[in-house]
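Take this structure first; my questions come after.
One chain of protein is taken out of this complex; the other chains stay put.
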Amino acid sequence: MRPALALLLRDLRLALRAGGGAGLGLAFFLTCVLLMPLGIGPDLAMLSRIAPGLLWVAALLAALLSLDRLFQADLEDGTLEVLAVSALPLEAVAAVKALAHWLTTGLPLVLAAPVLGLTLGLPAQAQPWLVASLAAGTPALSFIGAVGAGLTVGVRRGGLLLSVMVLPLYLPSLIFGARTVALAAQELDPARAFLLLGAITVLSLGIGPFAAAAALRINLR
Amino acid sequence: MPDLGPYATAVLGAYGVTIAAIAGLVAWLVLRARRVRRELAGLERGRRRSDG
Partner (left out) sequence: MSLWEFANPARFMRISGAALPWVAGLAAVILPAGLAWGFFLTPDDYRQGSTVKIIFVHVPAAMMAINIYGMIVVASLIWLIRRHHVSALAARAAAPIGATMTVIALLTGALWGQPMWGTAWAWDPRLTSFFILFLFYVGYIALWAAIEDPDKAADLTSVLAMVGSVFAVLSRYAVNFWSQGLHQGATLSIDRDQNIDPVFWLPLLACIAGFFLLFLALLLVGTRTEIRARRARALQLAMAG
């Protein structure tokens, strides 16, 4: 457990340091959500109707933003090769790095979401579901994203390729996440959508590290 | 030519789109096959010359 914790703390420190980009995901999320009323108009009734989908799409894009650096910096300076021969299996390395990615990009969104929900006129009874759906759904974004990051780690300027590959994999999470909030906003029962969202996250936590590690091994060959 | 009634554009469009897409795909694949084959033939010839 010690090496995993050390790696996690190292990744968090790197992300939080100036230029690490931990705050950028959140800033991007805020900007995205701010742009929407400016583009669509200040009609709060309309905004409250589209708020669930809007917040979830913004969360998807924010998660994507820092994904291409997940393994690339470590590959460039050779850290990844050291990690690959360390006591920690590469699967654990991928899982820890995905966790660090979630802590620095997903978690801030979960905490900031209620405020943004408020500004978009999301009904009060949907607010807890918004927080719950982001908390249950965004880990999947980081862990699926790790697979994409592992696949494109050797590609120069792979950011666009990464988005094209990873966004289709995000769709089930998006659908169930946004549905959870939308159903709650309409005073319907969101439990089913929420459980399915959680199931996708559990599946991603299971598949993600192994697929990402397989991709990294291929790229390190 | 069968009488397609009010839906003629839809039906003709669907067949047209299909045939155009398939023709485009076939043309692209055949042209690429030809180019790669020529390239490989050139390389093989060059190798044989340098061997002999």
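Labels for the chains are A and B, by order of writing; each one numbers its residues from 1.
Here is the rule we go by: contacts are C-beta pairs under 8 Å (C-beta built on N, C-alpha and C of every residue); 3 or more make two chains touch, one makes a residue touch a chain.
Quantities reported herein were computed from a predicted structural model and do not represent experimental measurements.
**Student:** Since one chain has been left out of the picture, which residues of chain B touch it in the full complex?
**Tutor:** 1-8, 10-11, 13-15, 17-18, 21-22, 24-26, 28-30, 32-33, 36-37, 39-40, 43-44, 46-47, 50
**Student:** Since one chain isn't shown, list which residues of chain A touch it in the complete complex.
**Tutor:** On the chain A side, contact with the omitted chain comes from 144, 147, 151-152, 154-155, 158, 161, 164-165, 167-169, 171-172, 175-176, 179, 193, 196, 200, 203, 207, 211, 214-215, 218-219, 221.
Note that in this section only the chains that are shown with their structure count from here on.
**Student:** Please tell me the distance, in whole Å, between the geometric centres of chain A and chain B computed from their C-alpha atoms.
**Tutor:** Here the centre of chain B sits 41 Å away from the centre of chain A.
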